[in-house]
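For this view, one protein chain was removed and the others were kept in their places.
Note that the chains are named A, B and C in the order they appear, and that numbering of residues resets to 1 at the start of each chain.
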Amino acid sequence: MIPRYSRPAMTKIWEPENRFRIWFEIEAHATDALAELGVVPKSAAEALWAWWATNPAIDVAAIDAIEAVTKHDVIAFLTWVAEQVGDEARFMHQGMTSSDVLDTCLAVQLTQATDLLLTDMDALLEALKARAMEHKFTPTIGRSHGIHAEPVTFGLKLAQAYAEFARGRERLVAARAEIATCAISGAVGTFANIDPKVEAHVATKLGLSVEPVSTQVIPRDRHAMFFAILGVIASSIERLAIEIRHLQRTEVLEAEEYFSPGQKGSSAMPHKRNPILTENLTGLARMVRSAVTPAMENVALWHERDISHSSVERYIGPDATITLDFALGRLTGVVEKLLVYPARMQKNLDRMGGLVHSQRVLLALTQAGISREDSYAIVQRNAMKVWESDGALSLLELLKSDPDVAEKMSATEIEDRFNLDYHFKHVDTIFDRVFG
Amino acid sequence: MIPRYSRPAMTKIWEPENRFRIWFEIEAHATDALAELGVVPKSAAEALWAWWATNPAIDVAAIDAIEAVTKHDVIAFLTWVAEQVGDEARFMHQGMTSSDVLDTCLAVQLTQATDLLLTDMDALLEALKARAMEHKFTPTIGRSHGIHAEPVTFGLKLAQAYAEFARGRERLVAARAEIATCAISGAVGTFANIDPKVEAHVATKLGLSVEPVSTQVIPRDRHAMFFAILGVIASSIERLAIEIRHLQRTEVLEAEEYFSPGQKGSSAMPHKRNPILTENLTGLARMVRSAVTPAMENVALWHERDISHSSVERYIGPDATITLDFALGRLTGVVEKLLVYPARMQKNLDRMGGLVHSQRVLLALTQAGISREDSYAIVQRNAMKVWESDGALSLLELLKSDPDVAEKMSATEIEDRFNLDYHFKHVDTIFDRVFG
Amino acid sequence: MIPRYSRPAMTKIWEPENRFRIWFEIEAHATDALAELGVVPKSAAEALWAWWATNPAIDVAAIDAIEAVTKHDVIAFLTWVAEQVGDEARFMHQGMTSSDVLDTCLAVQLTQATDLLLTDMDALLEALKARAMEHKFTPTIGRSHGIHAEPVTFGLKLAQAYAEFARGRERLVAARAEIATCAISGAVGTFANIDPKVEAHVATKLGLSVEPVSTQVIPRDRHAMFFAILGVIASSIERLAIEIRHLQRTEVLEAEEYFSPGQKGSSAMPHKRNPILTENLTGLARMVRSAVTPAMENVALWHERDISHSSVERYIGPDATITLDFALGRLTGVVEKLLVYPARMQKNLDRMGGLVHSQRVLLALTQAGISREDSYAIVQRNAMKVWESDGALSLLELLKSDPDVAEKMSATEIEDRFNLDYHFKHVDTIFDRVFG
Partner (left out) sequence: MIPRYSRPAMTKIWEPENRFRIWFEIEAHATDALAELGVVPKSAAEALWAWWATNPAIDVAAIDAIEAVTKHDVIAFLTWVAEQVGDEARFMHQGMTSSDVLDTCLAVQLTQATDLLLTDMDALLEALKARAMEHKFTPTIGRSHGIHAEPVTFGLKLAQAYAEFARGRERLVAARAEIATCAISGAVGTFANIDPKVEAHVATKLGLSVEPVSTQVIPRDRHAMFFAILGVIASSIERLAIEIRHLQRTEVLEAEEYFSPGQKGSSAMPHKRNPILTENLTGLARMVRSAVTPAMENVALWHERDISHSSVERYIGPDATITLDFALGRLTGVVEKLLVYPARMQKNLDRMGGLVHSQRVLLALTQAGISREDSYAIVQRNAMKVWESDGALSLLELLKSDPDVAEKMSATEIEDRFNLDYHFKHVDTIFDRVFG
C-alpha cells in the first residue's frame, strides 16, 4: 500500500480494526446459531452481543501484544474478547477452526472492496457517458497503426471506453459472486464438530452464500478469478490512459489532462504540460495486473490446505484493490476534466489533404465498373503524391484531374465522397447500442 | 503447438483450412446481406454459395502463394476465391475491412475451441463424480500443511475437485460469451461504408452477438478475459495434479496413476511407478497460464487499433486452447483410471496413534467444564508423547490414564471420541450441495 | 513455433534430428571415457564412432515408432542405435540415467541457440552503430511524456539503443555461461554407478563446464535465469519498436519502416504506410517475455527432480529462442532500412515557436541574478502564450519584448540561448562512451 495511491474508504477495509470487527461478527453470529442448536448456552451469545452493543473500541495494540506471545492471531483475538466479555466468551469458536474465521473475513473484506469498486465504476461510466454525449459528433481522425485512417467522432472513442468499462463492471459483479462465500466447516471441511446450520446462519447474516464444499479453506480458484478480473479492468484503464497520452502528444494535442494554474510541469521546462496522470495510470495498471500470477499460483494448495497463499493475500488483497480504487478515481477525474480541443482535431483531420477519403473514392470507382485492382491502383497513385507532398497537395484536386477517374465520375460525384457527415450516419445506431 | 500435447479436433480448428472456411462464410453471408440491401447484385451472393455448394477443397498452398506476392492475407484469399468463382466475386468484401473478417473469424474459432473445452469439462466432471460416488465413504486422513489433521473421505476430495471444475465450467461459459461477438463495421468502426444490418446478419448466421461498438477491431479486453479464465482453469488442473502426485509419493501411496503392464518407469530403476502424467499436467498448467499476461498486455492497442496483438494471438490462440484441451483430456483419463488404495489410506490414518482425534477430545473436555486453555494443555501434553513415539503410543490409552481427563470423562466417553463415523455424518449434506 | 516468425538456422536446432545427433555424441563420448576407465571394452566406443563416421542418416520415424512401444524416448533411441551398430552398442549408457542425456543435450541446444542469438545481436549492433554514425548530428526534438522537451540528435537515440543492446549482449554471454553445463551423475546425482571422470570428459568434448552438484537433473535456476535474460532483451526490442512506431505516426512522421513499392498497406486505405513490423515486434516481445514466469515456476522441482519442467521446456525452449532470433533479425532489417526524414525532424523542432529553448533562458535569468522562482515565473508566462498560440507566436520575440527579461539580458544574449548547436556540444563525448 502506497499512501499516495490510496484512498481512505478502501484503505479502511484493510485496516486491523475492520478485520477484527468482522471476526467478531462471524464469531457472534456463529454463537447465535450454536445456541439455537443447543450446543452452547443462549446467554453466551447474548453476552457477546450485549458487549458489542456498547460499541466497544477495538484495541488493536492489545490484541497484537497477545499474539506476540501466542503466535496465533485468532487465539489472540479470542483471548482479548474473552477479557472484555468475561466468562461467557469461552463458548465462542466452538468446533470452529481459525480458517473458518479468516477465510470468511477475507470474503467479507473482498466484497466490501468490490462494492467500492462498483461505485467507482459507476462514477467512471457516468463521466464517460457525459463526455461521450458532449462530443457525440465532434469529428476527429480515426487512426490505425498510428496512421490516419478515416474520420470518427470523439464521442465514439468515449463510447468505446464506456462499453469496455461497462463490461468491466459486469465482470466485477461476477468477481463479487466468486468470492462472496462463507465457510464454517471445521478443520478439514467435514463439519465434524460443527453443524452446517451454523455456516448457513452466518452466511445469511453476512450476505454471503455458502461454500458448497470447503477443505480447511475456501478454494483459491475463486480468488484467482477475482484478481484476474481486476487485472483485466486494469488493462482497460491502461488502454484509455494510453489513448489520452497519445492525444496529448505535442504533435497531436487533441486533448489534455486538466492543468491547474499553480501546477509546475517540470523543474526545467516551464512550458510543459505533461500527461502525468495517465502515465501514472499506465504504471498502476501494471501493478494491479501483477497480482494475477501469484493469485493463480495460490490455487494449488497442498491437500486440505497449506498456508502459502496467506502471505500473498496480505500483499495483493489490499494492494490490488486499493490501487484499482485509486486508479478508477483518478481516471474518472481525468475524464471529467479532460480539456478537449475540437479545432485541433479538425486541423489534424485536414492535414492529410483529404487522404482519409480515399477509401470512399475506391469504392465509388469499383461501383462505377472499374475492377477492384485497377481502382486500387488509381487511388493509390494519387494518394502517394499527396502523401509525399506532406499535405500540400489535395487528393480531391488530383482526382478531379486524373483522366481515369474523370472518365467514370463527375467532379460533383467526386466531391461528394469528401463529405465528413457521410462517416457519421450510424453514430446514433452505435450510441443506441452502447447507452441503450 | 507441440504435437505430443495436442489432440486432433482442437488442432483442426487452428489449421489454415478451417480459418479459410470461416472467412468464406463471413464474406458470403455479408454478400447476402449486401444483396438484400441492394448494394450488390443478388447474383453475386448466389454465385458464391453455388460454388460453396460444390464443397470445394481449400487450396491453402495457392492462397499462400498469392499472399507471398501481395503480402496481405485477406486480399490473397479474396483473389483466390475470385479465381474460383469468377467475375461475380468482385462484389465480395464491399465496404469491409480485413479486420472485419479476421476478428470475426477469431471469434468463431474461439467459440469452436470453447465448445470443445466444454465437452472436455463435462467428461472430467463425469469422471470426478463417478469416482467421488465410488469413494464417498472411503476414509482417508485430511491434511493441513502436509500434516495429518482429521479424517475426511476420499470422495470428499473428489467432490471438492468436482465443485472447482464445475465453477470452471461456468467460467468457460462466461468466457464463450465474452468472445462470441461479430464486428463488421469498417476501417474505424463507423459503418461508413457498410450498413450495420450486414453485421447483424452475419452475427445471426454464425451464432454470435453483435459487438456494440468496435474500432477497427473487436476490443481486446474480451480476449484478455478469455485467456485469464483459461489460466484459472489451468490452475485448478494443477491443484488436482499436485494432489495426486502427493498421494502417489512412496511414503503415502494412497493412489497411483494407472500403470500399463508394458510401461517402463525409468531406464535405471525398474521398480518405479512415477506420477508422470500429473507432473506433466503441472507443467502444462504453467503454459496455459503463461498466456494470461500477454493477453492482458494486448488490451491497450493504440487508437482505433495497432497490430501488436496479432502475433501474440497466433501463438496463444492455438497454444492455450490446444494445451488446455489436451490437459483436460489427460486429467480425465487419470481420474477415470486412478488406482485407489483404501487399505493404505486406513493404514496411514492409523499410523499417528489416534492423534487425529485430539480435536474431539479437546472439545469434550471444554464441554465437561474445563477451560479452553487447560483443555488444550491436557490434550497437548498427551499428544506430544504420542507424536514423539512415532505412533508407538496410543493417544486413547494415554488419555484414559491421564487423571485430569479421567476426572471428567469415563473410558467409554473417551473411546466415543475416537469413532471415525463421527466425522462423516455430514458427507451426505456436502454431496447434496455439490451434486444436487 | 509459428513458421512465419521462425528462421531456419534456429528452427533446426530444435528439430528431432539435431537432438538425436547430440544424444549420440553424449553417449559416444561417455563410452570413450568408460572405455578409458576400463568399465567397457574400447571396441564398444570404437564401434560407435565407426558407425558415426559413415555419417548415417537419423531415422526419426523409426525411433518414434520404437518410443510408441517403450514409451521412453532415450530407451527408444538406444534401441535404434543398437540396431544400427550391433552388439557392441550394449555398452552404451552404462551407469547413466536418461536425464544425463536429456539435460546435457538441452544444454548443448541452448548454447547453440545462444550462439545464434549472439550473432543476431552483433548484426543489430552493427546496424545501430552505422545509422547512429550517419545521424550523429541530425537534430530532432527530444520528448519527455510525449511532449517536446529539448533538442537531441537522431544519432543519440540510436546510440542509446546501441548501448542498451550492448548490455543485452553481455547478458546473453552470461546466459550462455548459466546453461552451458554438463551433468552425467546418475539417477540421483551421486555418481554411484558412473565415475565423475566420464562427466568431465563429455563436458570437455562438448565445450561445457561440469555441473558442480546435480540431482537427477541440472538445477533449473540456471534455465530460469536464461529465459529471464531473453525476456529483458525482448523488452529492449519492444522499446526500440515503440520508438519507431511513434516516429512513424502521421503527425510525427520523422521516420518510417521501409515500404517496398509493391506492398499494400491496407485493403481499404491505399495511402497508408503502417509500421507493422515494429508493431509485430511489440507483440513478439510479449511472447518472449511470457516464457519467464513458467521458467521461474520450473525451479522448485520436488526432491531430486520431478518432470513438471519438461513440458514447459518443450514449449519455451524452441518458442522463446526462435521468436527472439526472428525478432532480432526483423529489428535489424528495420534499422538498416529505416527511412529517416531529417527535414521533418527540423520542422517538428521548429513548430513550438522556440519553446524548447525555455530551459536555457531560465538558466540565463537565474545566472543574471533573478531568483529561481521569479525566473521560472517569467519564462512560464511567456511560454504559456506561445503554447496557447499553437506555435504562431515566437518565444524569442516575446522574451525580447518582456521588460523583466530585457532588464537583465540584451537581445543578442537572448538570441544566443536559441542556438541549436549549444545542445550538441557533448554528443562526441557520449559517442565516445558508447562506441569507444
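FYI, contacts are C-beta pairs under 8 Å (C-beta built on N, C-alpha and C of every residue); 3 or more make two chains touch, one makes a residue touch a chain.
All figures in this text were calculated on a predicted structure; none of them were measured in a lab.
K.L.:
So which of the visible chains would the left-out chain be touching?
P.N.:
A, B, C
K.L.:
Of the residues C:216, C:274, C:311 or C:380, I need the one that contacts the missing chain.
P.N.:
Looking across C:216, C:274, C:311 or C:380, the contact with the absent chain belongs to C:216.
K.L.:
Considering the complete complex, identify which of A:311, A:371, A:389 or A:410 is in touch with the unshown chain.
P.N.:
A:311
K.L.:
With respect to the chain omitted from the figure, which of C:299, C:340, C:377 or C:393 is a touching residue?
P.N.:
Residue touching the chain left out of view: C:299.
K.L.:
Which positions on chain C touch the chain that was left off?
P.N.:
These residues touch the chain not displayed: 90, 94-95, 142-146, 149-152, 156, 159-160, 163-164, 167-168, 171, 174, 178, 186-193, 195-196, 210, 212-216, 219, 221-222, 224-225, 228-229, 231-232, 234-236, 238-239, 241-243, 246, 282, 285, 289, 292-293, 296-297, 299-307, 359-360, 363, 366, 371-372, 422-427, 429-430, 433-434.
K.L.:
On chain B, where is the contact patch with the chain that was removed from view?
P.N.:
On the side of chain B, residues 141, 143-150, 245-246, 248-253, 264, 266, 268-276, 279, 293, 297, 344, 348, 351-352, 355-356, 358-359, 362, 376, 379-380, 383-384, 386-387, 390 touch the unshown chain.
K.L.:
Since one chain isn't shown, list which residues of chain A touch it in the complete complex.
P.N.:
1-2, 4-5, 69-72, 74-75, 93, 97-98, 186-187, 245, 262-264, 266-269, 274, 276, 279-280, 282-284, 286-287, 289-291, 293-294, 297-298, 302, 306-312, 314-316, 319
The definition used in the following text is that only the chains that are shown with their structure count from here on.
K.L.:
What is the Cα-based rotation angle between copies chain A and chain B, on a 0 to 180° scale and rounded to a multiple of 5?
P.N.:
That rotation is 180 degrees, given to the nearest 5.
K.L.:
Between chain B and chain C, what's the gap in Å when you average each chain's C-alpha atoms?
P.N.:
33
K.L.:
Distance between chain A and chain B based on Cα centroids, please, to the nearest Å.
P.N.:
About 24 Å, centre to centre.
K.L.:
Quick one: which residues in chain A touch 2 or more of the other chains?
P.N.:
Residue numbers touching two or more other chains: 143-146, 149-150, 246, 293, 297, 359.
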